[in-house]
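A single protein chain has been removed from this complex, and every other one stays in its place.
Here is chain A:
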């Protein structure tokens, strides 16, 4: 076992150096990337901002990026965002929780049209909850495009629903070229769920735009201590624990206030607690917050509290720390990997442990030994940047560009070998049907007859050529890539 691991380790180092060499050689290789996910603006959340920020940074680095998602109400068709980032809002039926229905086939004509029109070379799908992401992976492999998948969430193994979704993930990822996870815990989870070779799974964390989350100590009231919570008010975020913490600490500390931003079914719990203990003046529920308002809420507090029961990365605590707050959080999922020990107090997911952690931080705050918000911010802003995420993602693209996409026969064999005799055979059959459907579409409208879209971003991007600002920026980034 040890021998094998060491051999694997050597292999990693070797491939690491060859990676670097490849990047040096093909530093100028630009990719046409298509990001696919059901989750994108106007929907709000971690996945949405990840896709947007990553796309923007890739465009700045000279790649061409388009985003494909489903139509959100009246928002359908093609939209352009900042820097010529093109978004396709495809007319697909939404089933549940903003995820589209999947039949494995109906989205092929639309997605093929986009992939061909935009001359896509890499299909990058996001989030395992998104049916559209899995569909696009399936079709992209049928069309012979290289594929990348980013997993943003953790999943258990115990119940029936997770057994089924894990099987689907196995099918979807067994022939995907590369997988990206947002934390090491998430990588372990994904490798186990989809029975993958860990070597094709990279860990690239999320990031936070530090200029969006700057501290402002003048906005907080230092005569009292304010604990801020910004989260959806749902069970998985541990709102029941929060409901236990509030009365415990409010009885002990008369100058303690809670500021809670977010909306969800568990709001009832907090309202009941507030009613029961007459805490209306000390526990403020702000309701749903827009992304731009989050910073204004964060800077009003001294302590940021996160009570999540499961979390792959947790951007909220980075945002909190970036605003200069003392962070107290549960020790679950990937959270222990995110912030260094001097920026975060980790507790077990119980009321008593969280209260203990909070009391420690309150004592530090009262004694005045807590680090200054500006110092905390200066530390955090060096930890995670989107440009770093983009550089590391670019390396993944460079690496898979040299890899071969499995031809149909090998893909069928891989499906049967990795996904079990029953599910493997079924999906091998579906893959064959998908291939025949693609042939039909290619016969109806040959690739050569499909219009080629104007490039707004990318090497021949019209927007980039027109604006002198981008020209100034690009050489600078290329330099930084060369020097690193």
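Some points to look at:
Quick note on the criterion: a contact is a pair of C-beta atoms (placed from the backbone, for glycine too) under 8 Å apart; a residue touches a chain by one contact, two chains touch by 3 or more; residues count from 1.
In the analysis below, contacts and distances are computed from a predicted model.
Note on the omitted subunit: UniProt lists it as "Phosphatidylinositol glycan anchor biosynthesis, class C", one of the names in "WD40-repeat-containing domain protein", "Kinetochore component CENP-S-domain-containing protein", "Ribonuclease" or "Phosphatidylinositol glycan anchor biosynthesis, class C".
Screening A:45, A:109 or A:349 for touch with the missing chain picks out A:349. Only one residue from A:90, A:173, A:273 or A:294 touches the chain missing from this view: A:273. Screening A:29, A:94, A:113 or A:203 for touch with the missing chain picks out A:203. Checked against the hidden chain, the listed residues A:121, A:146 or A:330 yield one contact partner: A:330. Residue in contact with the omitted chain (choice from A:232, A:364, A:395 or A:418): A:395.
Touching the omitted chain from chain A are residues 2, 5-6, 8-9, 12-13, 15-16, 19, 154-158, 178, 183-186, 188-189, 191-192, 198-205, 236, 238, 240-241, 243-244, 247, 269, 272-273, 276-277, 309-310, 313, 330, 332-334, 337-340, 349-352, 383-384, 388, 392, 395-396.
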